[in-house]
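What follows is an incomplete set of chains from the complex, kept in their original frame.
For clarity, chains are labelled A and B in written order, and residue numbers in each chain start from 1.
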Amino acid sequence: MNIGSAFQEFWNSTGVMNFTIGQVIMILVGLVLIYLAIAKRYEPLLLFTIGFGAILANIPIAEISGPEGFLGIFYQAGIANGLFPLLIFMGVGAMTDFGPMIANPKTMLLGAAAQVGIFFALLGALVLNMLPGMTFSLADAASIGIIGGADGPTAIYVTSQLSMRLLGPIAVAAYSYMSLVPIIQPPIIRAFTTKKERVIKMEQLRHVTKLEKMVFPIAALGLCIILLPTATPLIGSLMFGNLAKECGAVDRISDTLQHALINIVTIFLGLAVGSRMESQAFLTFETLGILALGLVAFAIGTMTGLIFAKIMNKVSKEQINPIIGAAGVSAVPMAARVASKVGQEENPQNFLLMHAMGPNVAGVLGSAVAAGILLAVVPVIM
Amino acid sequence: MSSIEQGLILMLVGVSVVFIFLVLLVFIIKIMSFIVLRYFPEKEEPPKKPSGGAGSRDAEIAAAIAAATAYSKQ
């Protein structure tokens, strides 16, 4: 070893000498995600961390996402075993107010209707298999479908259990479309509703008592235990956080779930998800399919939510503004705000936000239930 | 096309169960609200209870200790 060969050795270990084209592209993808997070405020917490994780994971030599790398450690600690999304869900539960849903429970059905998008996308993935380069198994298709749940932690949880190889593109699609809701949904809302429907005014929601809010998480978890045990990790975590918030006896827990814990876990989760965006896994034809199917899932979910609202108006005497059906996809609270904004554009006296929050949080339950079904049935019928 | 058939079955089962689940939840909430509102109506402006368990108890104790210490220094 002389000086020359030492410099040679160093030069051979530089990035310049070791890049693959795929890694360069993925680093650019990471930069784009960060740009969207910062400049466009698209789900900034997640797209920022996922984007940064993607950059770090595609650095040659460093092996940051390998089993000994620090992103690999995050991955093993909380993605491979599904832990991080559940901790996020505890925090989500502690931040969610189910009051508007309890005040007008029938709007929950809109949160069911909007989940139809999940199953259309699932079917779409299986149909896409007819194209060359697409080889989605049923488990893959189920994971892709859950993008339509419009709920990041649920999508990550399901994918970590069923189809880990697709985690990168699925997470990116889920969070991207969640932040694109203000762009995706308004035209669909206008296309599937009439002006007359959109100006329907809804009466103010009744007051929901503290005790109702406390009994609800227990009741919902009870139903889930009886009917769908495979959804209980998700629904259980959500209701743990929600009961902690509503009961008023454990504010330290509620505060911790909403702040310190969810923030720390978000950092780890985002970086770890980003670390799965290695070029060979991401730069495939299948990723395009996933992005397309994710969009389909969101669009169809929005549509079925709207249509079901119109059907309910046909059946029931109490009229609801069908715009709030679009909020059933979840994407809390973005979709509810979009519904509220579109409603106010039609009629400035129309305050739909609270009414849209009902289907909106019901959509979280709906996609967790759909996740539970997929987790229960897919491994059996495959 | 067995795989697409599986997908269709999954769709049918999935959509059904999601609706069954949420319909049942609607009924449960209605019953729950009925019972709660009838038998456990909210009292007017309940006095805000101290919450946070250990936290607030510690705070009380700390206040008591502070008071006692201040007192003992006089």
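Basically, contacts are C-beta pairs under 8 Å (C-beta built on N, C-alpha and C of every residue); 3 or more make two chains touch, one makes a residue touch a chain.
Since the structure is predicted, the reported quantities are computational estimates derived from the model, not experimental observations.
Although each kind of chain is drawn only once, the file as a whole records copy numbers of A x3, B x3.
The rule is simple: only the chains that are shown with their structure count from here on.
Note for the complex: chain A touches chain B at residues 101-102, 105-106, 108-109, 111-113, 115-116, 118-120, 122-123, 125-127, 129, 138, 141-142, 208-212, 215-216, 219-220, 223-224, 227-228, 248-252, 362, 365-366, 369-370, 373-374, 377-378, 381-382. Residue ranges of chain B in contact with chain A, taken from their complex: 3-4, 6-11, 13-15, 17-26, 28-30, 32-33, 36-37, 40-42, 46, 49, 51-55.
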